[in-house]
Every structure is written in C-alpha cells, then in structure tokens.
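The other protein chains are all here in position, but one chain of the complex has been omitted.
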Amino acid sequence: MKNIVIIGGGVAGMEAARQLLALGYTPIIVEKANALGGHVASWYRLFPDMTPASEIISRLKKEIAPANVFTGTKVISISREKGDYSLTLDNGVSILAGAVLFATGFKVFDASKKEEYGYGVYDRVITNRDLEAWLSGGEDKRISAPKAIGFVHCVGSRDLKAGNSQCSKVCCTTAIKQAIEMKEKFPKAEIYCFYMDLRLFGKKYEDFYINAQRDFGVHFIRGRVSEVGETIDGRLQVKAEDTLSGKPLKVQVDNLVLMSGMVCNQSVSELVRQARLDIDDDGFLRSRNNIFDILESNRPGIFYAGACTGTKTVPETLAEARAAALEIHNYLQNG
Amino acid sequence: MADFGFKLSKSSTLDLDRTDTRVYDILCKTDPDIRTCMACGSCSASCTAAPFCGMSMRKVILALQRGQDVRPMLGKCMLCGKCTMVCPRGINTRHLILSICKYYD
Partner (left out) sequence: MIYEGKQKIWSDYQKEIPDDHWYYVRSCIRQNFFPASERMFTEITRGVLGKDVYETPYHTTCGGIAYHCDTIPQETVMTIVARQFALMTEAGYENYVASCITSFGNYSETLETWREFPELETKIRENLWKACRREFKKPKYLAHSSDLIYHWREEIAKKGRFRLVNRETGEPLRIVEHIGCHYAKMFPHKGVGGAEYPYVLAGMVESWGGQVVDYPERRHCCGYGFRQYHVKANRGYSVSNTHKKFESMEPFHPDAIITNCPGCPYFLDRWQYVIAEQTGKTYGRDGFGIPVFTYEEIAGLVLGYDPWDLGLQLHQVAVEPFLDKIGIEYDPKAKYLGLNREDIMRPGLPDSIKCF
C-alpha cells in the first residue's frame, strides 16, 4: 500500500488522518511544532456552543494514535518521482508517497503591523490570541479588573494596505464570543465592538450576536478604529467614526483586543515552489477550482485541506479534511 | 476677555466616557428588545413621517445610546405602527415610544 503524507498536524491534518485510518490507510503526519493541534490547540473555547478546544484536540489525538506522527519535524524537500512524490524530512527520513495532503494552515496576522493600534507599543493592547491564552488560565498582567474593553474587528483582514484583502471569517464571531466571555468575568465592564459590518454567516452565529446584544449589553459601534493612544494611567484612548451617526467618536478602555486575522502561511513557500503548486492572489494555495475542486491542487496526487487554501472556520476545516481523505482514497484506488 | 472675533468651536466628537445613558439604561429594562437593534433602517425607510420631518426610529435608538435628547424627533411620530410591522428583530417600537413618553412625563 502506498504511503500518504499529511503535511501539518492541526485539526485539518488530524481529521484527514482519522478518516484515512478509517479507510484502512496508515497516514504519516509531519508537524513542525512539538505537539499536534495547530492553532486550535492554543484556543480556549470554540463558538458558537463554547466547546472547549481541548476536547476537540484530545479526541482527535486519541483517534489518530495508530498513524505515524513526526512532531518537531519539517519537510525539507519534495519532488515528483514517476507517479509518486519523494519527500525528505529534516530528521533524515525519506518517504515515497503516493499522495500528499497539504494541511499547512494559516498564520495569524502580526498585529504590530497596524502601527496605529499600538500592539507591542501600548501595554494593554492585546490580540484575540493573547486573550484566548489568558482565558485558558494563562497569566497576563495586562488584564486586571477592566472597566471597559474594546474589540477591534478586521485587524489585518479586508485590509489591502496590510496586504490581506480577504475576510478572515472567524473574527466577528470570535469577538462576540470573547466579548461574552469577558462580560461573564467582568459583568460591570462596558464592552465595545468596533466593526465595519458583522459577518455572522454560520449556524447559530446570529443567535450568538443577539445574545451578546440583548443579554450581555455589548455595544456594537459601526466604525473602524483609526488610532489608539495611551493615557497617563495606562488606559487606551480609542478613536473611530460612529458611522451610523456620522460623527467622530472616542472612548477610553482598559484593554483593547485586536482581532488579528488569518493570513497565508509563507513558511511553506519553499515546498510549494519545489512541488510547483499554484499560489492564489491572496498568497494562499490555489485550488484547481473554487467550487468543484477546492481540495485538489494543480499537481496530481497533491491535495489540500483547511486554511491553506483560504480562511476557514473549524467545522469547515474538519469537513474539508474528511472530504480530502475520500479524494485521496479515490485517487489511490483509481490512479 | 479679549474679543478675537472667533471662539473655540464645539467639538462634534462623541465621547462615550462622558455620555449620559441613564434614559437608555432605564428603557433597556422596560423594553429589553431595544438592545437588539442592528440599525438596518427598515423602520425609517417605511416611516410615514420620515420623508417630511426627519423622523427615524433607527436614529432615535442610536440617539438614546449616545445620550441625546430624542424628544424633538419623537414628537414627529404619528404612532401609525408601520415600524413595528417591519422590524426584523421584532422590536416593539410602539411600546418603546410609549415608554419614552412615560419616562419624560
């Protein structure tokens, strides 16, 4: 039986492995980090049902135990060899694979690139990721009994100047989730979500929004934050336009949470070049077709799953991973 | 005081730290649905009074959130009930208008 290599051990790679195991294969996962789980492993809870992320990860880990997993390992070369692909890992292992799945995911946008928001300059400006780590029980001196918290949607998303024109899809709902979580912890805090438009497209997301409005009194302000400054007591002065009333608006908050978006994972660009894969305008891997062949690359035997082709939610990623496993199975069966 | 022929201009900036939302907070108790407004504008689009005197339920709710006096605008309302009919969030705007009147009485 031919080998199947899955590059990336996040939820996409793990779910694809789970399905391939069920189909009777023994896939090989190569993950550059020292543990499986990818971005989801660093998250606390997932919208819209507040599912603990750790539940998803530990379930997947358990179910893919029979797979071959290399963590802390990178693929350093890939080349076509007759009908197969020859891969070399940085631990010296070489693999001849009949099919390769890119489950290489995304990178979180570096919020410090939006200089005007002061991430990395003003102490109490944090990111969605920082807040998630704190919610998971991490220490963070920047968060201390806040009286007001701001959430800035679309940080590095829908932002041509920041080099990313795409919507990151998850941030609106994540902001609402985190706003509710903060309101649960600090019921007296005023919470402001600064949005351009709210993109609550998924199942139960709109309910989540109504919930945040009605039951938690989260304030939604339509206007993108333009500038942040630090006051004498270390609070943050936030400026935006209240576009609904057409007036400039300012407010002071104790923490400003930047909803850093998803950008393409450029650390795989060398592999992509070697495998001669097409890149889309947005830097993500280009599917053969964005409707019918999302999981197929321009090269036979190389498949995609999850956020390597564009921004996706966790359930979308899992669905793609399952489908990719089936595509690989069909490919290996039929040649 | 010297007369320079010009004065400090009033800033139009909405300062949320200095916004008095007492009326809105009271209305959130009597009419909790008010919080679910998503500013779609259906109410204003179908308002009988809107085209002639600038009445807008969307603006009334926003003004309440921003601590502004809504009475001048609300005085134009004819209580026809159309805004309640069209609100996709099901906000009982008629009840809200009467609650506002009750508060100011």
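For reference, chains read A and B in written order, and residue numbers begin at 1 within each chain.
The definition used in the following text is that a contact is a pair of C-beta atoms (placed from the backbone, for glycine too) under 8 Å apart; a residue touches a chain by one contact, two chains touch by 3 or more.
Just so it is clear, the structure is predicted and the values come from calculations on it, not from any experiment.
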Quiz item: So which of A:A22, A:M50, A:L96 or A:V121 would be touching the chain we can't see?
Solution: A:V121
Quiz item: Which residue numbers on subunit B touch the omitted chain?
Solution: 1-2, 4-9, 11
Self-check item: Contacts of subunit A with the absent chain, listed as residue ranges
Solution: 112, 115-116, 118-123, 227, 229-232, 237
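Everything that follows uses one rule, which is that only the chains that are shown with their structure count from here on.
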Quiz item: Which bits of subunit B are touching subunit A when the two form their complex?
Solution: 12-17, 28, 32-33, 35-36, 38-39, 58-59, 62-63, 65-66, 89
Quiz item: Residues of subunit A touching subunit B in their complex?
Solution: 190, 192, 198, 210, 213-214, 217, 219-220, 222, 242, 244-245, 247-252
